[in-house]
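Below are the C-alpha cells for one structure; questions will follow.
Apart from one protein chain that is not included, each protein chain of the complex appears where it belongs.
We call the chains A, B and C, going by the order they appear; numbering starts again at 1 in every chain.
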Amino acid sequence: MIFDVSIDATINAAVNGTMTTNLAQHGWAGLQTLAAMFPLQPPVASSIAGDIDRLYYLLTVITLFFTALIFSIIFYFMVKYRRRSNDDRPPDIHGSLVLELAWTIIPSLICVVIFVWSSSLYIRAYHPPANAAEVFVIGKQWMWHLQHTEGPREINALHVPVGVPVKLTMTSQDVIHGFYVPAFRVKKDVLPGRYTSFWFEATEAGTYHLFCTEFCGTSHTEMIGWVYAMPPREYAEWLANNENDEPMAQQGERIFNHYTCNYCHVPDGSGRGPSLVGIFGKPEKLSNGQSPVVDEDLIRRALMEPNSVPVEGFAPIMPTFKGQFTEEQILQLIAYVKSLGSQERANAK
Amino acid sequence: MSTATIDLHEAPAESSTNYLNATYGMKSWLLTLDHKRIGMLYLGTITLMFLVGGIAAVLMRLNLLEPQGALVEPDTYNKLFSIHGILMVFFFLVPSIPATLGNFLIPLMIGARDVAFPRLNLMSWYVFITGCAFVLYAVMAGGVDTGWTFYPPFSSSYSHSHVVAAALGIFIAGFSSILTGLNFIVTIHKMRAPGMTWFRLPLFIWAMYATSLIFVLGTPVIAVTLLLLGAERLLHVGIFDPAIGGDPLLFQHLFWFYSHPAVYIMILPGMGVISELITAFSRKKIFGYSFVAFSSLAIAIISFVVWGHHMFVTGQSIYAGLVFSVLSFVVAIPSAVKVFNWTATLYKGSISYEAPMLYALGFIGLFTMGGLTGLFLASLATDIHLNSTYFIVAHFHYVMVGGAVMAFLGGIHYWWPKITGRMYPDLWARFAAFVIFIGFNLTFFPQFMLGYLGMPRRYGIYPEEFQVLNVMSSAGASILAVGYVIPLVYFFWSWNYGPPAGPNPWGATGLEWETASPPPTENFEHTPIVTEEPYNYPTAEVASE
Amino acid sequence: MADHDAHGEHVQHTEHVVPISTYVGVFLVLLVGTALTTGVAYIDLGRWNTVVALIIAVTKMLFVVLFFMHVKYNPGLTRIVIVGAFFWLGIMICFSMADELTRSWEYNPLPWNSSIILPYIQHFLF
Partner (left out) sequence: MSETALHHANPTGFAHQFEDLEQQHEAGRLGMWIFLATEILFFGGMFTAYTIYRALHLPAFVIGSHLLEVQFGATNTVVLICSSLTMALAIRAAQTGKEKSTIIMWLVLTMILGATFLGLKLRFEWYHDYVEHIVPGFGFVYRPEWGSLAPSVQMFMCFYFFMTGLHALHMVVGLGILAVLVGMAGKGKFTSQYYVPLEISGLYWHFVDIVWIFLFPLLYLIGGRYASGGH
C-alpha cells in the first residue's frame, strides 16, 4: 500500500537528490518514489471505490483535455496573431452559428453521459442490499459512538468484515456531523433528530481513516478514528472477544418492557396499541388517510410525537417519550422492533 | 455593417476639472453623490476587508505547515477560517466588481450622467460599512467559529462565539447589495444614451445586469434566513432546531438559495470584465456577441435552480439530488460557451500583452480549470467522495480567486488610467500578474490532490501523510501574498506620481474612453449619441479603403 | 438595431386617472372577498378549504395589483418584474418541497440503473 511508505524517508530521499538520480537511472523506481510522495488516490478498499475512481479519472481526463485545448489554442493565437504594428487591421468576424451550436451541444452530450453514469453509482451508494449487516452510529461533540447489532460497542473505531455489505444507520446527539471513510469513497452527514444511512462493502483488509466532515465545533478535527476492515474469520473472533454486551435487540426489548410498552403493544394486536410484530418496512395505515412506510424515522416520531402518527383503529392515547431515552436507547428500541419482524418471518419458516 | 472609423488617438479637449479635483475635503467625499467617487469609497473599503481576510488566510496556511498545527489552537483556527470565508465572500467578492467597477463604469459605458438613484447609491455604501463594522466587531470581540455557512444547530445553539453580530453584519451588508442591484437595473433600463440599444451595450453591462438580477432576487432570502437564525439563537425558539420538529436542512436550502447564485454574483461581473479586456487587447469584435450576452442571463437564471448540489451528502432526498445534479450540469454549458467565444475572439486579432490582458488570459485558463472541476461536484457519485474535502476548497478558489479576483485585478489595471488619469508601471504589473498566476496555482493545485486523497476541509490538525502537499500549498500562498502586495504598492505610487494617461491609452472602444481621464463630474460634456455596435474596431476592409 | 430603438421602454406614459367608481368597485370586491374567505372557513370542505382560501387571496391580490397599483395601465416591464418575482418564489418553494416531501420515498429502481446501459458505457470508455 502506498500509504505505508514513510513520508519522511521519501522527503529525505528527495532532498538528498537520490530521487532525481533514480529517475534518470531507474525510471520505474523513480516513478514509484514520486507516486509515494504524491499518491493520487486513497486506498481502494470498497466495492464502489473502484467505480467512483473510474468516473473520477474520466472527469480528470475531460478536464485536462479541455484545459489543454483552451491553453494551447490561446498560446497559438497569442503568438500567431500578436500585434505587429499599431496599424494592424483584423478581419471583421461576428461569430459563427455552427461553432456556437457545436460548443453548446458537445459539452451537453458529455454532461449527459456523466450524469447518467454518476447518478446510477450514487443511487447504488445509498441503497443498501437487503442482506447488509447493520451498525448503528451516534455522533456527538466530539466522538463517534458505534454499536453493532450483535452488541459490541466501539468509540472512534469501526470493525467490519471484508466481503460483507455493511449498512450504517446514523444519528447525532447534538449538531450535524459527517461520517467519511475516504478509502471506501463514502460519506454522509449525520443529523440530529433523524436517521441517515449508507452502506459499503469492504474489499481489502486494512486500517483506514474515519473523518468527521461537517464542521462541528472546537475539536472537529479530533472527531476522527479508524475503520478496521478484517477478513471474516478474524472479524468473527473480534466479535466473540467483545461479547460483553448483549445484542441490541435484546437491550431494546429490556427497555421496551421496562417502560411497560408491552402493556399496550401486545404482539397479537389485542392491546390498546397496535402490534409491532412485522410492521417494520411495511406501510402502516394512519387515521389521517396516509400510510407511510415504517422506518427508523417513523418509529422515532412515534416515540417523540405519537399524536402525529395516529394508527388507524387505535385511540391516540400514547404519551410522548421525548427526553426519556438516550439516542442509544432509541436505536436499541428500533433494533428490537426490526427484530420482531424477522422473528416472525423466521417462525413462519 | 460598420464603416465608421475611430481615430484611436483622438483626444477630447483635456478638461482641467474632473471628478477627483472638482471639490476637496473629507466631507466632499463622504457626502458625494457622484457614482465615480462612491465607487472609490467602495474600492477602499473592500481592499481593507480583503487585507483582513487575507491575513486570516496567511495565518491558516502557516498553521497548516505542520500536521499538529504550527501556530494556533483549534478554536482559533476555526475562527480564522470562518472570518476568512465571511469577509472574503460577503465583504469582498460579492461587492468587488459590481460596487467598484460597476459603480464607476455603468453610467460611463451607457452614456449617462450618473446612476438613476445617486443618494440610494451613497446610502448603500453607508449600509455596507455598517455591516463591515458589525463583522469587524465580531472579529475583535472574540471571533465567530461557525464557518461562513452558519449551519444550525451548531450556529443556533452550540457555538459560543459572536454568531449574532456576524450574521447581523451580513444581513445589513445584504441590503447594500439589494440597493446596488436595484440601482443598476433601473439605470441600465432607463438611463441609456440616445442610440444605445440593448444590443449596442458593452458586454460588461450585460454581465452587470445579470448580476443585479441575482442581487435583487437572491439577497432578500439570505437576509430573512439569517434573521430567523438570529431569532432562534437569541430566543431559543425557532424553526431550524430539530428538538422541536424543525429541520436543519431547511436552513441549508434557504442559505444556498442565495449562496449558490452568489457564486455567480462573484463570477459574472468577472466574465463581463474579461469580455471587455479580450476585445480591447485583440482590437476585434467579440465573437458571437449575442451568445455571450445571453449566456450571462442564462447563468443568472439557471443559477437559482442548482443550489441542492451543496446538499448531495447532507441528507437531502435522492430524488431532489438527481434533479439538482442535472440542472448543475446545465449551468455549466453557458459558462463553456463564454470560454469558447473568448478564445475564438483572439482568432486573427491584433493581440498585445499589456498587464490587463495577462490577467484576462490567466482568468480564462484558471476559470476553465475551476469550471471543469465543478463537474466533479455536480456529478453525484464523485461528490459523495469530494464533498467537504479540500477538492471543494480548491475548486471554488479556482473560480473565485482564479476567476473573480483575477478579473477584478485585470479590470482595475485596465480602467486605472480612466479612474485616476495616470498610468502605472506596466512592467511591474506584468511581473505581478505572473507572480500571482504562479503563486495561485502552487497554492491551490495541491489542494485538488489533497481533496481526492480525502483530507477534509476546515481541519487545522491533519494526518501526517497530507503534509507534503500542505507545505507546497503554503509555499504557494506566500508567493501569492507577495503577488497581491506588489500592485498595492505601484497603485499607490501611480495615484501620486504616475505619468498622465490621456483619455484612451489602450486605443479601446466604448463610451468610457471617449471622455477625459479622469472623467469630469458630469461624465460627458454633451450627452453622447451612439451610432454603432460595441467593439467596433477598424477592420481590414476599412484599412483597404 | 436602429437609433430610434434607444430608450426602447421609454414610451410616452399617459398618466391614467382611474375613475373613483373603479376604486370603490375594487374596494367592494375586496370586502366581499374577505367576507367570503372568512365564511368559507366555517364550512367543511376538507382539503379544499385551503385551495379556496388561496384562490380568493390570489384574486384579491390581482385586484389590488391591477387597479390600486395601476399595473393595468402600466408598461409590460412592470408585469415582467411582478411575474418574475413570483416565479422565483415558486422556484424556492417547489425545489425545497421537492426535497422535503420525497425524502421518505421508497426507492424505485430506474430503468437506466438496472444494469442495462451502465455496463455498456463502462465497457465503451474503459
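Quick note on the criterion: a contact is a pair of C-beta atoms (placed from the backbone, for glycine too) under 8 Å apart; a residue touches a chain by one contact, two chains touch by 3 or more.
The structure displayed is predicted, hence computed values, not measured ones.
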Task: Chains in view touching the one left out - done: A, B, C
TODO: Based on the whole complex, identify which of A:G50, A:G269 or A:P316 touches the chain you can't see.
DONE: A:P316
Open item on the list: Touching the absent chain: which residues on chain C qualify?
Closed with: 7, 9-10, 12-13, 15, 17-18, 20, 23-24, 26-27, 30-31, 34, 37-38, 41-45, 49-50, 53-54, 56-57, 60-61, 64-65, 67-70, 74, 77-78, 81-82, 84-86, 88-89, 92-93, 96-97, 100-101
TODO: Spell out the interface residues on chain B facing the chain that's missing from view.
DONE: 107, 112-120, 123, 178-179, 182-183, 185-187, 189-191, 216-221, 223-225, 228, 231, 235-239, 243-247, 250, 253-254, 257, 527
Open item on the list: Could you pull out which residues of chain A are in touch with the chain that's been left out?
Closed with: 288, 304-308, 316, 318-320, 322
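Going forward, only the chains that are shown with their structure count from here on.
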- [ ] Identify all positions of chain A at which a residue touches two or more other chains, and write them in rising order.
- [x] 117, 119, 123
- [ ] Could you list which residues of chain B touch at least two other chains?
- [x] 249, 315, 318
TODO: Name, in rising order, each residue of chain A that touches chain B in their complex.
DONE: 3, 7, 11, 37-42, 51-52, 55-56, 59, 62-63, 66-67, 70-71, 73-74, 77-78, 81-84, 86-96, 99-100, 103-104, 107-108, 111-112, 114-115, 117-119, 121-123, 125-126, 141, 174-176, 178, 180, 182-183, 185-189, 191-194, 196, 209, 211-222, 224, 305
Open item on the list: Applying the document's contact rule, which stretches of chain A touch chain C when the two form their complex?
Closed with: 54, 58, 113, 116-117, 119-120, 123-124, 127, 292-293, 295, 297-298
Task: chain B residues within the chain C interface of the complex - done: 189-190, 192-200, 217, 221, 247, 249-250, 253-254, 257, 304-305, 307-308, 311, 315-320, 323-324, 530-531
